[in-house]
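With one protein chain held back, the other chains of the complex are shown just where they sit.
Read from first to last, the chains carry the letters A and B; within each, the first residue is number 1.
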Amino acid sequence: MALVATIAGLSLLSLAYTPYPSEMMIDKSQFLAPSLSHPLGTDSFGRDVFSRIMVGGRYTLLVAASTVLGSALIGSVIGLTIGYIGGLLSDVVMRIMDALSAFPGILLALIMMAVLPTSDYTIILALLILFVPGYTRIMRSSMLQYRNLDFVDSAKIMGAGSVRIIIRQILPNLLPVLLSALVIGFSNAILAEAAMSYLGFGIQPPAPSWGRMLAESQNYLFNAPWCSIAPGLVIITTVSGFHFLGEGIRKRFC
Amino acid sequence: MKAIRKSARFSAIRILWAVSLSLLLATSLMLFGCGNQANSDGNSSADATDAADESPKESRGELRWGSSAEIDSLDPYLAVGGDTKGILFNIFEGLVKSDSNGDMKPALAESFDIQEEGKVYVLQLRKGVKFHNGAEVTPADVRYSFDQALNGSAVYASFEQVEKVDVSDDGVVTITLVEPNTEFLTALTNPIIPADYTDQATQPVGTGPFKFESYTPQQELVLVAHDDYWQEGLPYLDKVTIVYGADTNATVLSLQSGNIDGTGIAASDAATLDLSAYNIVERNSNAVQQLALNNSYEPLSKVQVRQALNYAIDVDEIIDKAFQGYGTPVGTPIIPGLSKYYDSSLTKAYPTDVEKAKQLLAEAGYPDGFDLEITVPSNYVVHVDTAQVIVNQLAAVGINATIKQVDWPTWLEDVYAGRNYQATVISVGGASLSPAAELARYRSTAEDNFYNFNSAAFDAKYAEAVAAIDDTSKIALYKQAQQIISDEAANVYLQDIAGLSAVSKDFDGLVGYPLYGVIDFSLVKKVS
Partner (left out) sequence: MSFIVKRLLISLVTLILVSLLVFAAFAILPGDPARVILGQDANEAQVAALRAQLGLDQPLPAQYLQWLTGFLSGDAGTSIKYKLPINLMVASYIPVTATLAAMAIILMLLIALPTALLAARFPDSWIDRLISTLATVFISIPGFFLGVLLIWVFGLGLHLFVAGKYISYETSIAGFIVYLFWPALAIAVPCAGMACKYLRDSLMQQLTSDYIRTARSKGNTPGRVLRVHALKNAIIPAMTILGMIIGDIFAGSIIIEAVFSVPGIGRLLVSSISYRDFPMVQTLVMYIAVVIVLANTLVDVGIKVIDPRVRLQ
């Protein structure tokens, strides 16, 4: 948790201060090994890796957080509703979700790029659409598990409305599932942004994102390992950190 | 009853365990087998080739060459990509052939003669040259091949200049052009193929130093030595395998793991590879990388703005930061390779000068700069990297540039054909290696003038230069045409990108050709 706080803090700090401007290409400083002046070394352009990780965190965390929260919200609403109502509607919606999840992500990202004006939000929207089917499926199948249980039936008999039953009776039981799906989704979003920027669809350069830093530097792993190990480790610690955070929250409240 | 069901369930779980365990065992066996397999496999295949080759002749070795660009067609009259032509260079030959300096040398013709100031080309077919299928090259084959180039092939556009081709039965080829063109020899590299053979796309047959053996998309293309090759002693190698990887990252990994002996690399790889194991071969890409500007887009339509961009952008810094120092700065659309026509003085026409750039912007009515979107094809990492440096440089003069990556088909459709863009980073060459081809797109009416460049003075000068017959005046006119483009600051010309290859030190003789992606495998030797 301390790690996540540190990384988030550093990303926030980058709004005000970085050791070097994240896009500055320092003369004669390509592929410098980590040193006092460049704690994580420099990349192929001579840019300070540490500064780029600070700034990159801002973009990466923004993309991941908005993707996950947005898609979880949409997915939960759809999943819970159709799970509760069931019947034909449920089937139709699930087939649409199946179709969406079978549709290649690259094609979707390409369409977004073609239709929408260029901005950092394009990638968020594309990832959002990609993530909705997963949440819908999880929430629906969990709903199916609880829909016919005794306590729900008794609530019905007591005259509670459907929305009330879903929110008051069923949702609390689904929270653990939703929470772990959220955390997993968060890491997937960071990784999906990395994969997308690898193909040129993510945050546009020269603005850094952890994923693109990693993708750009994979060839130098052997001779300039700091270029890729640093963003790799940051991704791993952040994502792990969020997992632990999620578990902590769950243990406390559920 | 209950007990039975319970035990049934229990055994189901047991089976699951047993299966898991045995699978675990199997995978761990595989793991061990893996190391051995890889070794023994490498040895056995090497042994096999050695054994096979020892009896008839001395083994001359195999080169495994990595590539991330797949061939678009094996049929030389359908193939268009530079990388494809570069590979087919080893399978097919024309009447003449380029050497490593870019000079045209007789190939399937034993001699050539340019008559009537470049209107008539007379060539004598070489005797005794054999196709890969064993048949001898006849005048009928030459006639058939020229028919392919003249009709139907979308690839050999320069044959539009040909009025007629005569091939006599004793092998004299006479080509008459519509009007004189002293540079037409470069077009006569069109491959000679067997008459009426229609399986070129699947089983190509030519006369080159290597013959086609097999092609598996996304895996490999195998070439073997053509034993009856007309040039004695060539090729040096028995076999060349082109191994396809998904991208340069994959091919560089493949190179470092020893799966391949050489591959094209990025400049940053050249800076990080272990240079004690590889030689780096450098050649020109024969295209001019540029920040192409849409000359009819609002701020860029002002000549001062375009000049300001030229002053703001520091080409040396781009080459230093994004290309680790490899590359030749260029200040004109003509490549340095065409040394006769290339105007090297234009490289220094706009020395980097931030103050001057700001002043010009103020004169043009943009004292605070403006927003500029640079569209870049995402598949070209070099262009994306260049754009990153340019964004920084433009920021210094107050221009807020952003990068928009698009995929290659989108770039071709929207930017190139649709001219719907502000600025883009791209390399531009010509349909053929001639000043006429490289400057043609700057004519205001040209359909491939995606810059929307419009200069009546240039149009007139271009027409004059193409029509000129005398060599000295032709050169002078082409240089004046380049001067107009430079004064107008049509684009920001950057460099002729260095094409870099890394080759294992076990091989020798790989030289850079000043032609598209040519790799001449026939000159590569294995050294022990």
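Convention: a contact is a pair of C-beta atoms (placed from the backbone, for glycine too) under 8 Å apart; a residue touches a chain by one contact, two chains touch by 3 or more.
What you are looking at is a predicted structure, and each value in this text was computed from that prediction instead of being measured.
Peer 1: Where the complex has a chain not shown, which of B:G325, B:G365 or B:P409 is the residue touching it?
Peer 2: From the options B:G325, B:G365 or B:P409, the contact with the absent chain belongs to B:P409.
Peer 1: Touching the absent chain in the whole complex: find that residue among B:S168, B:T182 or B:Q219.
Peer 2: Of the listed residues, the one touching the omitted chain is B:Q219.
Peer 1: By the contact criterion defined above, which parts of subunit B meet the unshown chain? Give residue numbers in ascending order.
Peer 2: 6, 9-10, 13, 16, 20, 23-24, 27, 30-31, 33-35, 37-39, 41-42, 66, 70, 72-73, 80-82, 154, 157, 201, 216-219, 243-247, 249-251, 253-254, 256-260, 379, 407-410, 412-414, 416-418, 426, 428-431, 447-448
Peer 1: Could I get the residues of subunit A that touch the absent chain, sorted low to high?
Peer 2: 86-87, 91, 94-96, 98-108, 110-111, 114-115, 134, 137-138, 141-142, 144-145, 148, 176-177, 180, 184, 187-188, 190-191, 194-195, 198-199, 211, 214-215, 218, 221-222, 228, 232, 235-240, 243-244, 247
We adopt the following convention: only the chains that are shown with their structure count from here on.
Peer 1: Could you grab the centroid distance between subunit A and subunit B? Build each centroid from C-alpha atoms only and quote it in angstrom.
Peer 2: Once rounded, the distance between the two centres reads 39 Å.
Peer 1: In their shared complex, at which residues does subunit A touch subunit B?
Peer 2: The touching residues are 23-25, 27, 30-31, 44-46, 110, 113-114, 118, 199-201, 204-206, 218-220, 222-224.
Peer 1: Which subunit B residues qualify as touching subunit A in the complex?
Peer 2: 248-249, 252-253, 256, 266, 268-269, 271-274, 317, 320-322, 324, 373, 378-379, 384-385, 387-389, 391-392, 402-407, 410
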